[in-house]
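Only one protein chain is missing from this complex, and each of the others stays in its spot.
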Amino acid sequence: MEHPIKLTVNGQAWEGSVLPDLTLLRFVRETLALTGTKEGCGIGECGACTVLLDGRPVNACMVLAVEADGCALRTIEGEAKAGKLSRLQQAFVAHHAVQCGFCTPGVIMSAQALLERAPAPSDEAIVEAVAGNLCRCTGYASILKAVRSCTPHGRTGGER
Amino acid sequence: MSRLHQYVGGEHLRQDAPDKVTGEAIYVGDMAFPGMLWGRFKSSPIASGRILRIDTARARALPGVRAVLTGEELDHQLGLYMADKRILARGVVRYQGDPVAAVAAESEAMASEACNLIEVEYEPLPAVLDVEQAIEPGAPLVHPDLGSYRYMKGVFHPQPGSNVAHHQKIRRGDLEKGFAEAHRVFETSFWNPAVPHVPLETHVVIARALSGDRVDLWTAAQSPFTVRHLMAAGFGIPHNNIRVRIPYVGGGFGGKAGINLEPLATMLSKATGGRPVKIVATREEEFNTLPSRQGLKSRIKAGVTREGKLTALEVRYLWDAGAHADYGVNIGRAAATAGAGPYFVPAVKVDSLVVYTNKVFGTAFRGFGHLEVLWGIERNLDMMAHALGIDPFEMRQRNFLTPGEPTITGEIFTANHGRPDLCLKTVADAIGWSERPREDHPPKRPAPIGGKRRGYGIASLHKSPAMPVYTSCSCILKFNEDASVNLLISGVDYGQGTYTALAGIAAQELSIPVEKVHVTWDCDTATQPYDWQTVASRFAVMGGNAVIAAARDCLDQLKAVAAQVLHAPVEDLVCENEEVYVRKDPGARLHYRQLVIGYSFPNGSSIGGPVIGRGRYIAQGLTHLDPETGQGRNALNWTYGAHGVVIEVDTETGDIDVLKIASCMDAGKVLHLAAARTQVEGGVIQGLGSALIEGFKFDESGRLLNPSFVDFKIPTAKDLPREASQHFIETPQLDGPHGARGIGEHPMIAIPSAIGNAIYDALGIQIHELPLNAERVFLALKHAQPNDAARP
Partner (left out) sequence: MQSFSYEKPGSTAAIVARLAEAGGTARLLAGGTDLIGQIRSRLVKPSLVLDLKGARELALLGADASGLSIGAAVILNRLLEERAVSEGPYRALTQAVSELASYNIRNRATLVGNVTNASPCADSVPPLVVLDARAEIAGPSGTRELPVLELISGVRETRLGPGELVTRIRVPAPAPGTWSGFLKRKRVRGHDLALANVALLRDPERGRLRMSVGSCNPVPVLLDLDAMFARPEVERAVALALERVRPIDDVRASIEYRREMVAVMVRRLFAEAPRS
């Protein structure tokens, strides 16, 4: 049986029905056709499917779409506004923190949520926030630099 | 010479970054077509067995199922170097994870359900899981029909009737004399487990089998033209009937070289009358069914003089190819040519055997066997140095190849080859090698358990591209109306940053802003020029040369038209900052815009036409290796490098904290500084994964025990060294673009060796197996304690 759900997707209202066994990840990728969110493992271990649910980063493969009823959902597609990259997205570009790019949307969503809940995070907090997002290309150094550059102490912060 | 538009060695932004940070980048998994079906496969639960019966009736009866295939219906034998692979297992299964049947259905869930309904009955056969057992006479044969397989003749030497898919021999000098002249002879063995690539994007493909034996493919692959070629060869259809498109790829590391799921998706599509079929490997299938890095057992016998000069080296490499050695044979060949390290050794005997076993099979993996062989060679060198009382740094310096000396395959090392010595010195200086604590380091006896101990380690590395001698590459540069340029090339940038570097080369050559060079990301064999494969760290070098040639072709065309307009000889024209002008009369100038689609005179008559530059490059002067001696020239170039590490070991737990890691590569010329630096950053962490964490584990029946992220761990952002530095030496490669050499794979090579050497410096124990995880290190230290027996 389908369940009616209502939520906002990147600020816009969405209403429709979903089957209970549809994961939030498939809902985002297939129902909403927002394919920026990736599937890397399907078991909550890699973070490639990170989206924000009411501001909290979650692995969309471990959430049912029906659970998003009444929530504010944010995906990578909502981060650039009117064609302009967010500050964090710009930092990823500037710091060459992107290689194959498959983990990138998830990492950005995890880091963006951190910057919103703690505008001046410590290096340790940055690492904690993105450590659930596996990346096989960058070795993380450039990612951490990019996130750090978006904090008030970013310019003076020491290397980890 | 103008300093405008100088990009080589610069840090201009990656062209793919905006697409990737916004989620706009489209990968194959993001694509869908009208009428598309989902393909899934069922794989073998056992390592070796005869297929007695496959019952697909229930699967076929399931609503939504459009096709079911088994190996019986697919009589194709596929492969690049050694055609030893079936699309689906036929008659027998050779590893746990071997696909035996496949389904195409209206949804992924239906396809999965149908796979569950397929019943397969097996008669278990003896499995051979260990390479040493596999080469024993009488061992069960993984491929009894090896003698009938197609393979690349003259390069590989399979031994029918055995499990040996290839035997690479290297013979040079008088071995007996070498050992006789040695002051001491050391014999040691080492072991590497199989390790998977773990790209974040699993293998994914969409295939359409069209009428008239035509095939359209969209695939996450490293090499569009090799996919096309292997499909053409495997199915016996013309190359032009196959169109391969490769959009953004989510990491490869070698695992997406050659072909993988493309033939299966094609046959499923064919069985459904040509509907598009998409197969996305699950993460478990990525571990369990798709190929990984081969395991390796090395046995090294080395003779050295009192002063630490190598006199002779006898090595046996046993590669654990798993069930298929299509790519593995080339690893056994290529890594053998580097199998003595970057040293001069007067007498060498290398036997590199690529051995079939009943396990998930091996393929190319960043480093192509070199991480594995140098795990032994670079550890052994340290062991000999310590035994002789020679500093490991000094030991290496005494043995490095110097100009005029031959490599083990007989290539003469020259001053232009690069500076292994300087790479090592650079990392040694960066970690403070000469000031390291010597008191009790390495300890004479195994360090007692209690507290933390520091250790310093160094290791050298080298690698040349492993590729056919005729490997070639081509490039098209086409100008747009606004004098911007599209760069078409068919190496694939699946994250390395090569395209961005090539854009810089093109812009510099054409003297235009790099922002005006757009590399066409989606590769398409129907529209883009030929390239062999995006592997072997050869793309920046060969692609760079092709780009330069194409740019010069464009400049020639621009000048030819400008010469007529400006009434000046071509040789007096200068191309600079998007303009062509006459050297002695700079007022006479034309903007590229006026020329790139043809020049119109004021009266309307026009000359020229669209400017399209063509460039190509082919490896030159390479030869096959002699089958008996391995002598020949197979290296396009050699990239040398070194790593130095400082670690702290917790002796109570075995935990290793990497305090410092310094890496240096002789890049010839750094083509793009940020790309080079981030390649090294990422490769070093991948190397640390191999050093400290990663390795497949199998049970005694051959079942893979860690086929998921729950039990197969890779480094996370918490698992980084405290400090990492990247250094580059630039000894120009004479035939490299701007003197460049490849550095894509090298950062991960020899990382385990440096860590292993540092563990000895810290603890006084020698560990011969990877990975150097906390448990292995702790238990090795514990069992080396004099009073070990008394412990729990």
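By letter and in written order, the chains are A and B; residue numbering begins at 1 in each of them.
Convention: a contact is a pair of C-beta atoms (placed from the backbone, for glycine too) under 8 Å apart; a residue touches a chain by one contact, two chains touch by 3 or more.
Owing to the predicted nature of the structure, the values given are computational and were not obtained by experimental measurement.
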Contacts of the hidden chain among displayed chains: A, B
Touch criterion as defined above, residue of A:R56, A:R87 or A:H153 at the omitted chain: A:R56
Hidden-chain contact residue, picked from the options B:E106, B:D391 or B:D719: B:D719
Contact with the hidden chain (one of A:V9, A:L64, A:V98 or A:L144): A:L64
Absent-chain interface as seen on chain B, which is shown: 109, 113, 652-653, 693, 697, 705-706, 710-711, 713, 715-719, 773-775, 778-779, 782, 792
Missing-partner contacts on chain A, residue numbers: 1, 3, 19-21, 23, 42-45, 47, 50, 53, 56-59, 61-64, 66-67, 110, 128-129, 131-133
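Keep in mind that, in the parts below, only the chains that are shown with their structure count from here on.
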Mean-CA-position distance for chain B and chain A (Å): 30
List of chain A residues in touch with chain B within their complex: 29, 34-43, 45-46, 48, 75-77, 79-80, 85, 89, 92-94, 96, 98-105, 108, 127-128, 130-144, 159-160
Chain A-facing residues of chain B, complex: 11, 13-14, 16-27, 29-30, 197-202, 248-253, 280, 282-283, 494-497, 674-675, 677-678, 681-686, 708-710, 714-718, 720, 722-724
